[in-house]
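For this depiction, one protein chain was excluded, whereas all remaining protein chains were kept in their positions.
Right, subunit A next:
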Amino acid sequence: MTRNRLYLFLFLGLIAGYSYVLWESYVRIFNHPFTPCIFKNTTGIACPSCGVTRSVLLLMQGGLTSAILMNPLGLVVAAIMAIAPLWLLYDVSLKKNTLYNSYLKTEKVLRIPWIAILLFILIAANWAWNIHKGL
């Protein structure tokens, strides 16, 4: 993946993510039971990242503990959504590659076997917790 492709992709992803969170925060008021998750709609059980939107919304209201209890991955997504736009703007305006380089470096780190296994176990444990919570 080239630098410009990644940046365009990230830009579109951020727009989609922000508009979805905004839309969801309005819809929540009416307690609408909508979920876009294919996995949950077909199998009826939660996927590893079910509850991330709710977690981000809780975090926006300041409920750090309840956000972690909803889904700890929400913190990761919220951090990405907060940092990525600024970093993207910095790189694009100054014509630098810092975000792209750290993306490649992160990919390399994630491919180290013991880190990959550790993260896999964490995701699986979080998934089991999600199913147990009945998200």
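Throughout what follows, contacts are C-beta pairs under 8 Å (C-beta built on N, C-alpha and C of every residue); 3 or more make two chains touch, one makes a residue touch a chain; residues count from 1.
What we mean here is this: contacts and distances are computed from a predicted model.
Visitor: Pick from "Histidine kinase", "TM2 domain-containing protein", "Monosaccharide ABC transporter membrane protein (CUT2 family)" or "Response regulator transcription factor" the UniProt protein name of the chain that isn't shown here.
Guide: Matching "Histidine kinase", "TM2 domain-containing protein", "Monosaccharide ABC transporter membrane protein (CUT2 family)" or "Response regulator transcription factor" to the record, the invisible chain is "TM2 domain-containing protein".
Visitor: Consider the whole complex, including the chain that is not shown, and state which of A:95, A:111 or A:132 touches that chain.
Guide: Here the residue in touch with the unshown chain is A:111.
Visitor: Which of A:8, A:64 or A:123 touches the chain that is not shown?
Guide: For the chain that is not drawn, the touching residue is A:123.
Visitor: Which subunit A residues touch the hidden chain?
Guide: Spelled out for subunit A, the touching residues are 1, 13, 16-17, 20, 36-41, 47-50, 52, 73, 76-77, 80, 103, 106-107, 110-111, 123.
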